[in-house]
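Missing here: one protein chain of the complex. Every other protein chain is in place.
Naming follows writing order (A and B), and every chain is counted from residue 1.
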Amino acid sequence: MPTLIAPFGNADWLALAPVLVVAVAPLVVLLADLLVPRALRRTSALALTALALIVAGIVSLQGWGHPFSAFGGGFQAGGFTIVFQEVALLGALLSLPLAGRLGRDDQTGGGLALLLWSTCGALLMAGASNLLTIFLGLELLSLALYCLCALAAAPSAREAALKYLILSSTASGFMLYGMALLFGATGSAQLAALATGSGSHVLLALGSGLFLVGFAFKLSLVPFHVWTPDVYEGAPLPITAFMSVVTKAGALAVLARFAYAALPQADAQALLIPIWVIAALSMIGGNVGALAQTDMKRLLAYSGIAQVGYVVAALAGTTPLGLRYAMFYLVAYAFMNLGAFGIVGLLSRDHEEGSRLTAYAGLGHRRPFAAAAMTFFLLALAGLPPTAGFTGKLLILASSVDAGYGWLAGVLIAGTAISIYVYAKIIYAMYARRTGTAPEAQAARRPEPLRWLGVGICAVAVFVMAFYPLAPSDVLPQVK
Amino acid sequence: MIFALWLLPFAGALAIWAFGPQLKRLAGALGAATVLTSFAIALALAGQTFTGRGVKAPLVSWAQGFSFGLLLDPLSLLWVFVITGVGGLIHVYSIGYMSGDRAFARFFAYMNFFVFAMLTLVLSDNFVGLLVGWGLVGLASYFLIGFWFFKPSAVAAARKAFVINVVGDIGLMFGIFVLFAATHTTTYAGVFAKAGSLAPLTVTLACFGLFVACAAKSAQLPLHTWLPDAMEGPTPVSALIHAATMVTAGVYLIARCAPLWDVSPEARALVGTIGALTALTGAVLGCVQWDIKRILAYSTMSQIGYMIMGVGVGAYQAGILHFYTHAFFKATLFLGAGILIHALHDEQDVRKMGGLARRQPFAFWAMTVGTLAIIGFPGLSGFFSKDAVIYGTLEHGYPLLYAIGMVTAGITAYYMCRMLFVTFFGSYRGDVPSAQLGVAASTNPPVAHEAPSGHEGAHAPAWLMQVPVALLMIPSVIAGYVWFGSRDGPLAYGGPGSLWFGYFTTNFATRAEAVQAAVPEWLSTVLVLALVGIGAFVAYRRYAASAASANAVERLRAESLTAWRPLTRALYFDDAIELVFVRPASAIGAAFARVVDPQVLDGAVRDVAWLAGWLGREMRALQTGLVRGYALVVVLGVAGFLVYFAWFGTVR
Partner (left out) sequence: MSPYVPVAIFLGVAVAAATAFVLVPGLVARRKPNATKSEAYECGVEPTSDVGGRFPVRFYLIAMLFVIFDVEAASFYPWAVQMRALRVYGLLEMAAFVVVLGIGYAYVWRKGGFQWR
């Protein structure tokens, strides 16, 4: 069995390099947690984690233009993968400044290690091109997240973790079953093999359906979104921010690859119709759900549901342009969402996350810069100029109309209309009410340069991206 | 350079907004400095603009025919000159005018923001940028009309202006959509290149949409009603936004889209007619106003009517020239009126003025020069431009519009001279009780001490307000001479060949397809002058002759009380809009208000639109927090999926 002896070539190592960095780094973080003096533990863990993420980001970028593959074709590097990997790494990195409250002090090291492993799962998913790798990445991502969700003192965190575990496992079960059927249909776990369209048609259809259910769940598209608000609300703030970006980046990568590269040409459009339908449902449901929320994290959860709906809508018709725009909007979403979470982080104090909407009344008078930044991010989420959110939505509109999905464009506009109302209310509350009773006003504030740095990066990115909406054009060939 | 030109005012606005309290008095200086620097940059770029096909600065280029960039061509350069030049002078003037106002810094932040927005509008090389600028100037205008937001009338006026402008924005969007659908691009160059090959109906539709926008922004019938009300803003605002620049955006748009209008005779006829009717209506309504700023507002409306008529019928150079001269003399008039208002402690009613020539000689001379320019006194700037517009209609084959333009010129002379005479001649009537003059009680609570309260405390030096006006008087007199000097010789004037002004209108140089007019130009000029003379003479007889001055109080009272009601009600435009749009809308709104909880968010969310809120609550009811409930939803979703996929798999 010569293949067994050297299953790894140099190309494999290169393709997997960023994944490996993030896979090994947590071990270092854990060891550091054991060896470093108590006073430095948190700082060192945070620093190591950030370093690992940055190194992985740089390493990942080195792969540009080198579509290597690993695991015998089960993992493909290249432009497409890199974009999603960078989004995931970015999401993880920018949630770090919020991580001051990630569990007790002695849990920080372990928590960050889990966060890195979770990121590792997302990186795997970004390049996964066979069912096994997909499942490996997904479970790595999810299992670490179950623990991370519980990393807060509040009972709600444990409740969130348990709910997430139960529902997510259910979805994983469905997905695994779908994978089994897909494998049964074609006799191969490679996505590319599915595209040949050989094998049983019923199995292929049912398998695709169950597989897509699993990812609809991870993307929290309506009606598979039910877990999202509770989990987002209960989980610690940095983990919520992390989930809202990293999980979605990973899941979207798989969804996009599946939609573009794995489905037989003849059936692809019809097989994907339910996905566009639930994308439409998400755009409406997410925004409508956000209307009645009184908690910022819950509200952002619903908002995220709608935002992902937009991204998925961009894929409608599986046109090359649509993929570019979906990637653009995903990146934009990552920045604006992380920015909004950054503001929530800024308003947080040691024992209370700044997520009650009451904390925002009159914010414009108490903390004008935080309020201004929040306003900017909310405008972006609502899709108003001059933000990347506006540009992204415009492009998605254009591409979905172009691909013949005018009704999706219509739903998008309707969803946006509702969402403007959602965000305008918060902006109004921030500026209209002078009386803020939030105790945060009285408490002496520590300077928070790291959080401001994160928020600043996001703000600049959201602004600049509004004018340079160019997704790299060479990513598409590497989907397949 | 062009970026600096564009963004400097914005940077100024940001700086003033952020550091207003620290800057204190310097806010005004900073605002003026940034705008004047932009002006200097525009001057520096002028040579480059004239020699080539304009200065281009691509910003962003997207796929699918979206590309955004800046374009400084001769046409936009002319607007940039006026926006930054006249705008800069008005900024300087405002430092004096607004000194003592509590929100001094805020005022300049808004003004700078307006200049930026206006520059965005004229510098954009595509329709989307135009739309953005269009919306932003509307926003700036809204802020500035409602600047003294403690005055209910100012808030109402601001809202009215905003609402009507939104109607215009929708028209603009409609036009852009039509063009985009037909040409798949939004850049001027791209759209105009295909203008000739489009279906006539498409072009007419697009032109119609664009013209709705023009009508709203440039106060054309029937969307003009906001402009007189907009005079609630501070006087420098009226001078800059509601006279010199923003309201002429419509003229800019039509001139910019000349290739479209060229291929649509229907659109030309529509625009020309509306322009002429607006000119006439504005002039007629100006005859019965007593508020000095409202007189000027109606005159602005009337003059823009001229411009629109000019560019509408195809006499682009004439219309643009009139914009150019009008910016100077109307700014002079407004700023002169501002000096009066300032000096008279916010008195704006000309009936309570009178005899001010001796008390305010500077304002008197400024207003006199402005008035002579606007009525077209031979040799002053308005003479050339107005004559060019009026004769242009004839040249392009619209004799009816020509007649309206002539009549309007006469009426203009009458009401402007009326304003001048009542204000400056006779004896001062400020002490005469209002009732004796027929002045109706004001609906506003007295706010004099909240408003530009420059009178108490430190007065800004008078030169701050006088120097800008003096500088504006010069072009008010001589700006028209750019029309002189054509290829046919230094004294022949007018036409596409004019050397100086021709620089600005190179876009239109090849476009003159004037027909031979029945009346020679010299005769036309004489006729117009005769009408102007008659108008001025009538005004003189009624308001300035010794008989009129003798019992001025009596006569003004009689005139106030017996004025023809349709005219004092502004021809019922407001009432018609009220009846047709506002009443039904507010009825619907009231019906909704009964259903919708009118409370607005107080931390918790109450202000929820009815349907959406209901849905939201229903969804929250689903969101019970129970895992089994969630699992049920997920499983139902899965079932839905499976049904579809099973069906699909077996059917195929």
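By definition in this document, a residue touches a chain if its C-beta (ideal position, glycine included) is under 8 Å from a C-beta of that chain, and two chains touch if they have at least 3 such contacts.
This structure is a prediction, so every number in the text was calculated from the model and none was measured.
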| item | value |
| --- | --- |
| Chains shown that the absent chain touches, full complex | A |
| Touching residue (missing chain; options A:Gly78, A:Gly110 or A:Gly383) | A:Gly110 |
| Touching residues on chain A - with respect to the absent chain | 1, 4-8, 27, 30-31, 33-34, 106, 110 |
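Keep this in mind: only the chains that are shown with their structure count from here on.
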| item | value |
| --- | --- |
| Mean-CA-position distance for chain B and chain A (Å) | 47 |
| Interface residues, chain A side, partner chain B - complex | 162-163, 166-167, 170-171, 174, 201-206, 208-210, 212-213, 216-217, 223-224, 226-227, 229-230, 267, 270-271, 273-274, 278, 285, 288-294, 321, 356-358, 360-361, 385, 394-395, 398, 402, 418, 421, 425-426, 428-429, 432-433, 467-470 |
| Touching residues on chain B, where the partner in the complex is chain A | 59-60, 62-64, 66, 68, 132, 600-605, 607-609, 612-613, 615-617, 619-620, 622-623, 625, 627, 629-631, 633-638, 640-642, 644-646, 648-650, 652 |
